[in-house]
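Other chains of the complex are left out, but the ones given are in their true place.
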């Protein structure tokens, strides 16, 4: 008899997992119910008894915290994907390969995700701080802040900002990137580890474990994650 | 059997103080000037104003006193409002049926078709209320109130927006309600003619107080009240039909004052009736007049002569067969004919009106 | 054809949205009618307080409202513990919870038009009904309600549309669970988040057109009857 697994998935990974889900469902004969949302929202909801079995977070802090509070199953946590930050514009020749455009100041606005809630926003802030630009850009009100990385992308895609710090996964289509972009050095920001954890209250622990094992080890899954623009932890 | 009111209420700069026991049969007219409190009294009777210091008893039943308050919908009354009051979301039929449906069939004493006929609404049943003329609206409101078969009917100037002909058609039906169904009616009106025609009692309201209350006979001829000084003042006589004269289309009524001729009536000889004689229709002569078109000539004796509001006129009360007859004549005639209490003379009555 | 145009998730979500909006409006009418009536007719000083309170659910951002509701209805909140005592499941993450959240969020849009409509009915029509033997309930339903029809329509339309478009409260309180608490507005949001703009557009237009037709029907039905004053 087919079972249903409730998976809470961070919004930035939702589209990727949607593509992978049929493959898992075919392989296991079970169904995945995907709920997308922000990590903060999921954390709150899980504390309030949300009926999720598995959380695929956009960061590593929330899963750790859940594990510490006994809401996440001890030992089930692992990094399923590592994100890459990219400064991107849908137009060619806006962003140079070294990110000098940031210093030039010849732009109207930059889009980022909210550093307080979104890991990619935090990373963008770290990059800009390292470049010594954070304060100035803030003062000049040149930062358009989206709720999450998707909104930052939308700001840029609709042309309302000149460029935006987004996730590589959003702009790469089979490793090709349209428009112009800059990949900030990994050293400028803490790695964007996205962790998964099984939730203690699940009644489908076996299925949850099967799913996470599949996500971690199945070649199809790994290929799909990579194709979406993520790294995999070695 | 009475409607006993005891109301003390002050609202803004208007003070209502009514203590009065009205008979719960026949038609009692509430008569008074604009702003004297007529509508307010009706609203208190109906329980539409929550007045703390008021008591209302109807036929021994307490509708309201210090401790009790029977809500409006449990008082078996009908109310015709002064302003138009049709439900805008219902057509004429819907308005009429609204009250009818809420009265148990066993208690209904007047039928739908009957009320529609009384008020001449046959062709209007499907009209919306904003498609009616002012008078038509008022007729619907009266029919609607009748259809609740009330034990007491409160009518606030129900006919003031109607032409004389419509009035003439409706008044007999109201009188029939009073007589056949013996529904008592409290009737607000500022038209003394209407009041004289149908009222049995009059409550005279002045600035929130009952200045006087009594039977219509008494009230109309009391020289201390304004009623006797109205242009339409007059007196009322009770009698019986004595004889019919189909040749001249006349009927004769025997009263304490003598035999009076009225327009021919289809009423059996012996039936008690009431006639009205307007003070302005009475002229006086010292000798029995001859060769005059005046039909009714009553010998009598002067009781008193009082001033009228118009200084050119005098009100003369004449004892005709023991009943007061009011005559309004000029001061000059009083002087020329030397009219004084005790003088024997002839009252010539130009016209006598039968009251139903 | 439908199946090829909409994904099964879309269809389920549309159904949940419609059900949610319908149930919410129905319950709100039940709940708000007496409240609005009280507000419109009372002379108590509490009225002003009540009127002010009735608009407050709007002031908080929907997600925040959803958050507080989640705390309240969750297993540690009063509402949740009450449900537990009654031997029932907590309402968070269930359709019932969505209904409660949507009701709270759309309540002002029902109360205010109803109150205004009841106020406009005035006292005369009700007095007339009382003299025609109608008891308080009777005259409420046969006089006040029909004369306040426009208020009911306005309130229902606003609440229905607002619940369809509602998103923050539903997301927070319902947890976006497909087939249970995932409404069409969340699916649209998901499509947008997943950069699936054609999917978002398809569903948006569906919602808009469906709602538009519904409103056309409601307003056309209303058009036929036009009255102005309560008594004439």
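When the chains are written out, they are named A, B and C in that same order, and each has its own residue count from 1.
Here is the rule we go by: a contact is a pair of C-beta atoms (placed from the backbone, for glycine too) under 8 Å apart; a residue touches a chain by one contact, two chains touch by 3 or more.
This one's a predicted model, so the numbers in the text were calculated from it and none came from an experiment.
Just one chain of each kind is rendered; the file's full complex, by chain label, has copy numbers A x1, B x2, C x2.
Note that in this section only the chains that are shown with their structure count from here on.
Of all the chains shown, the one with its CA centroid nearest the global CA centroid is C. Ranked by C-beta contact pairs, the top interface belongs to chains B-C. One inter-chain figure worth recording: subunit B and subunit C are separated by 57 Å, centre to centre, where each centre is the mean of the chain's CA atoms.
Centre to centre, using the average C-alpha position, subunit A and subunit B are separated by 91 Å. If each chain is reduced to the centroid of its CA atoms, subunit A and subunit C end up 35 Å from each other. Listed for subunit A are no residues, as none touches two or more other chains.
Counting partners per residue, subunit C has no residue that reaches two or more other chains. Subunit A makes touch with subunit C in their complex at residues 6, 8, 11, 14-15, 18, 33-37, 41, 44-45, 48-52, 148, 150, 153-154, 170. Interface residues of subunit B facing subunit C in the complex, by the touch rule stated above, are 46-48, 71-73, 77-79, 81, 83-89, 98-99, 102-103, 128-130, 137, 144-145, 148. By the touch criterion given at the top, residues 63, 67, 70-71, 74-76, 80, 90, 92-93, 171-172, 175-179, 182, 190, 192-196 of subunit C touch subunit A in their complex.
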